[in-house]
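Before I ask anything, let me first share the structure, which is written out below as structure tokens.
The other protein chains are all here in position, but one chain of the complex has been omitted.
For clarity, chains are labelled A, B and C in written order, and residue numbers in each chain start from 1.
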Amino acid sequence: MASAPLIKLSRERIDCAALAEKIRTDACGAVITFAGVVRELSDDERAVNGLSYETYPAMALEEMRKIAAEAQEQFGPCEIAIVHRFGDLAIGETSVAVVVAAPHRGPAFDACEYAIDELKARVEIWKKEHYLDGDATWRENAKSR
Amino acid sequence: MASAPLIKLSRERIDCAALAEKIRTDACGAVITFAGVVRELSDDERAVNGLSYETYPAMALEEMRKIAAEAQEQFGPCEIAIVHRFGDLAIGETSVAVVVAAPHRGPAFDACEYAIDELKARVEIWKKEHYLDGDATWRENAKSR
Amino acid sequence: MLVRVLAFARLRELLGYAEREVELPPAATLDDLWRAIGTPELDVLRGSTRFARNGTLTGPATRLVEGDEVALLPPVGGG
Partner (left out) sequence: MLVRVLAFARLRELLGYAEREVELPPAATLDDLWRAIGTPELDVLRGSTRFARNGTLTGPATRLVEGDEVALLPPVGGG
């Protein structure tokens, strides 16, 4: 149990089902998938046309690996995948996926939520919101869930 | 926001990605999927060959609908799918899926975990574990996560 | 009067049927039904068995009427 986490930055679309199938083992009774998806409205309710993500790959990948290791340390042995998109995304596309497979669901939920919370707080990824009115802003993460 | 929940008992395999795509709207920034999967070991560590699930469909579907409505009531507007298999399942197959799509991840995680906890406690579904040694037992749910 | 009994999971296996019509005296209760269909093996499961009448959980003192559908429900195990 507990293989090396699957950590990736991807220009291509994220296939959550494929990630789940890849990390799952027959010891896992629970597979939790978090997909962050591009919404039609920004947090301040502006109509969004799309997002672009930029990363510092060396630091981002290292921090994602750390977060996965912390989740395994805190919540017990589990399989983890963390994949984040970069480049341009349209509404409805998945920007980030965190998949956790574990023997039981409690620790899997906890590990999944921990990983996405920490990713949003710590990983060197930046998001530019492009609005329907032609405007655009670099948007930093709020502390909210 | 918040269409009628997608509630189903299914003899066929569950396609979590299709459920997520079906319930998601462009107002949703978070899609959480819980998949319960048949493990190779029972809770008391016996080698499992497969499971069979039996349901009382009328009561089970009604209770699943109630649980989805409670989750929407408690955690705010969200899209929910709850699908449970019946019949014979092999190791690695998904026995139950709870998918929640919502504007933000916090309430989506909470609603997803609430729904699976309540399903396991309240819905008229029974599980028979078939062991590699040929033995079999009807197994009731423990209170654990 | 006739009521329809549905039995599930372990109870279905012990009774040997999933569904059966049972003849009861008028105004019989769920308790009376249990005695009518019971076996010694079944009785040890009485404490963990819940009853539903026409799809709604109800207590053992509930009086039945002709045509009721009574479900015998073991502890659940879904998920």
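Heads up, the rule we're going with is that contacts are C-beta pairs under 8 Å (C-beta built on N, C-alpha and C of every residue); 3 or more make two chains touch, one makes a residue touch a chain.
Predicted model, so just to flag it, every value in this text is computed and none were measured.
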item: Chains in view touching the one left out; value: A
item: Contacting the left-out chain in the complete assembly, out of A:A20, A:V48, A:V100 or A:V123; value: A:V123
item: Absent-chain contact - pick from A:D15, A:E40, A:E62 or A:E93; value: A:E62
item: Contact footprint on subunit A, counting only the chain that is left out; value: 36, 53-56, 58-60, 62, 84, 95-96, 116, 119-128, 138-141
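Here, only the chains that are shown with their structure count from here on.
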item: Rounded Å distance between subunit B and subunit C, as computed from the means of their C-alpha atoms; value: 27
item: Distance between chain centroids, defined by C-alpha means - subunit A, subunit C (Å); value: 49
item: Of all residues in subunit C, the ones touching two or more other chains; value: none
item: Contacts with 2+ other chains: residues of subunit B; value: 36, 116
